[in-house]
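Only one protein chain is missing from this complex, and each of the others stays in its spot.
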Amino acid sequence: MADAVLRAEGISVRFGGVVALDKVSISIKRQTIHGLIGPNGAGKTTLFNVASGFIRPDAGDVFLGDDRITARAPHQRCDLGIGRTFQNIRLFASLSVIDNILVGMHCRGRAGTLDVLVGTRRSREESTLARAECRRLLELTGLHGLEDVRASSLPYGSQRRVEIARALATKPRVLLLDEPSAGMNLQEKNILRDFIRRLTQDFDLTALVIEHNMKLVMSLCDPIMVLDHGQMICEGSPDDVQADPRVIEAYLGKESEKVGSRA
Amino acid sequence: MTSKRWQATALAAAGLLGVPLVVGNPYILHVGIFLLMYVALSSSLNIVLGLAGQPSLAHATFLGVGAYAAALAALRLHWPYWVNLGFGGVTAALLGLIVGLPSVRVRGHHLAIVTIGFAQIVRLIEINWDRLTSGPMGLPGIPTATIASRPFGRIGFYYLFLLIAGATLFVVNRISRSRIGRALAAVRDDEMAAEALGVDTRYYKVYAFVISTFWAGVCGAAYAHYMTFVSPDSFTQADSTTILCMVILGGSGTLFGPVIGASVLALAPELLRFASGYRYMLVGLVMVVAVIARQSGFDRLWKRTAAMLGRLLPFGLRGRLHRNG
Partner (left out) sequence: MSTVLQHTINGLTLGTIYALMALGYSMVYGVLYFINFAHGDVAMVGAYLWVVVLMGKMGLPSGLAILLSLILTAFIGIMIDRIVYVPLRRAPRLAMIISSLGVSMILSTGAEVVFGVFQQPVPAIIPNKIFRFGGAVMNLHHLIILLVSLVLMVGLQLLVYRTKMGVALRAVSFSRETAGVMGIDTDKVTSFAFGLGSLLGAVAAIMVGIYYGSIYPTMGATIGIKAFTAAVVGGIGNIPGAMLGGLLLGVLESLAGAYISSGYRNAIAFSALVIVLLFRPFGLLGSTGRGVDRA
């Protein structure tokens, strides 16, 4: 029980007549990197949205540790330790890189209006500490020197890194990464893979990763969960998942006999 | 702050403070007073529009609410002007709270329309609730502000509005460079991401409205004591649109943009001695031209000019909170 950092039980989500998720349950253990794969439209991002609070499930509950957080708003979940990135990068386009990351530090700060107007010691100290922490994150993600660059003018790969740095700034216990390697070349993907691994170890972090790139998922994640049409059809180690006939069918249809077991 | 900035600040401050001592013509002082008022109004609108990105087309309504609150407090309760300044601000802020609440659910042009609808409702109340507001006739005879039993006069009000404008700019500056300002900018740029990062978007949207309308209310109270007369026609939709235009024209999201915008739109009709009938036509024309020009790339020229001016004076934004849209 104490092992599962993030847990969802029996999540069902319906949009009008379409069933997006059908009684999906997941249990994510500390310091593991879970993979979440499935064909397009399987419901992966929907599950993320439920976990991070943007969608209220029609049935089922979400637990962070022992807390039932199903009804909590997204910004509250951030306080509790859920961080996430988005499939289409959602940076604050008009802000600089460091300001983007500083927004991540928002929930860890306390300075209020009065502090800000008067310039109390608390607000100044907080500000200094926050900036130092941001610089550290910039170093960590290989972005140092790009502090004051406007976020929208960075190349795609760098923008992804800013997004991850920003999510890290919230000091999460669980990090939900939605297709973090999209748009990256092979070398960048490998760097990303090692980076995520290091993060979970150094920061006592747990990660849930949605990915389409199979090589990355198989080499990075264990266990892996497979969604298809809103249902969890398989959960297990990379080897288990690759060999599972239901998974193969979901991705390739009945062609599986001809193409072989490589998903 | 570098010494160059200190010098520039000192110069600007001396200049502004010295105006009434140098200028004898009461008409010019009057124009100056209105300029300062519009500076305060456009800067406070900037908090909601430029920083938080919520289209509010009813700012003059809050000016009016503050003015009526102060007028009524002065006439019925005999409160002194300095209490009324606060009272006007608080009343406007309460109404700002009410208008801010829909902004939580409603976005973009829908929100713009809600604010317009709200403005019309308030105006109708001003016209129809005779007992309170004495209707379309307005409230004349508001006692002017006095200090040590001597009436302010034009000069006194100039300094009062200078104080208000300065305070508004100070608040906008401090907020925009802080954690709060970043949260507002995050709400503006991408609400979903902001929520995911722990920013309570609902709270901050309402916050932006409350802070900005408070200052509009303070201006209104000062206006009431200066003009000694308020009526529903003193604060119309066209005025709200004009203030909006000042923000957009000058550049929303920068500190001095609205100041420039206010200067242009408040001074131009006076300088060119237009008949008041043409005034709003000019504003409309400027709006249209400005919006089209910005779209066509005069944008960057404008931004650079505004940024340059901002660097000259100490409160310039160090390019951190760029404007959007």
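The chains carry the letters A and B, assigned in the order they are written, with residues numbered from 1 in each.
The definition used in the following text is that a residue touches a chain if its C-beta (ideal position, glycine included) is under 8 Å from a C-beta of that chain, and two chains touch if they have at least 3 such contacts.
Computed from a prediction, not measured in an experiment: that's the story for all the values here.
Q: Pick from B:Ala13, B:Leu77, B:Met137 or B:Val291: which residue touches the chain that isn't shown?
A: Only one listed residue reaches the unshown chain, and that is B:Val291.
Q: From the list B:Tyr38, B:Phe87 or B:Phe118, pick the residue that touches the absent chain.
A: Answer from the full complex: B:Phe118 touches the omitted chain.
Q: Return the single residue from B:Val171, B:Val199, B:Ile248 or B:Ala262 that touches the missing chain.
A: Considering all chains, including the one not shown, the answer is B:Ile248.
Q: Please give every residue of subunit B in contact with the chain that is not shown.
A: So the residues of subunit B touching the unseen chain are 55, 57, 102, 105-110, 112-114, 116-118, 120-121, 124-125, 127-128, 190-192, 237-238, 241, 244-245, 248, 277-281, 283-288, 291-292, 294-296, 325.
What we mean here is this: only the chains that are shown with their structure count from here on.
Q: Any idea how many Å lie between the Cα centroids of subunit A and subunit B?
A: Between these chains, centre-to-centre, one finds 41 Å.
Q: Could you list, by residue number, the parts of subunit B that touch subunit A in their complex?
A: Within the complex, subunit B touches subunit A at residues 170-171, 174-175, 178-180, 182-183, 185-186, 188-190, 192-201, 211, 253, 319-324.
Q: Please name which positions on subunit A make contact with subunit B in the complex.
A: It is residues 52-54, 73-75, 78-79, 83-84, 86, 90-96, 99, 102-109, 111-113, 116-117, 119, 123, 126-127, 130, 148, 150, 166-167, 169-170 of subunit A that touch subunit B.
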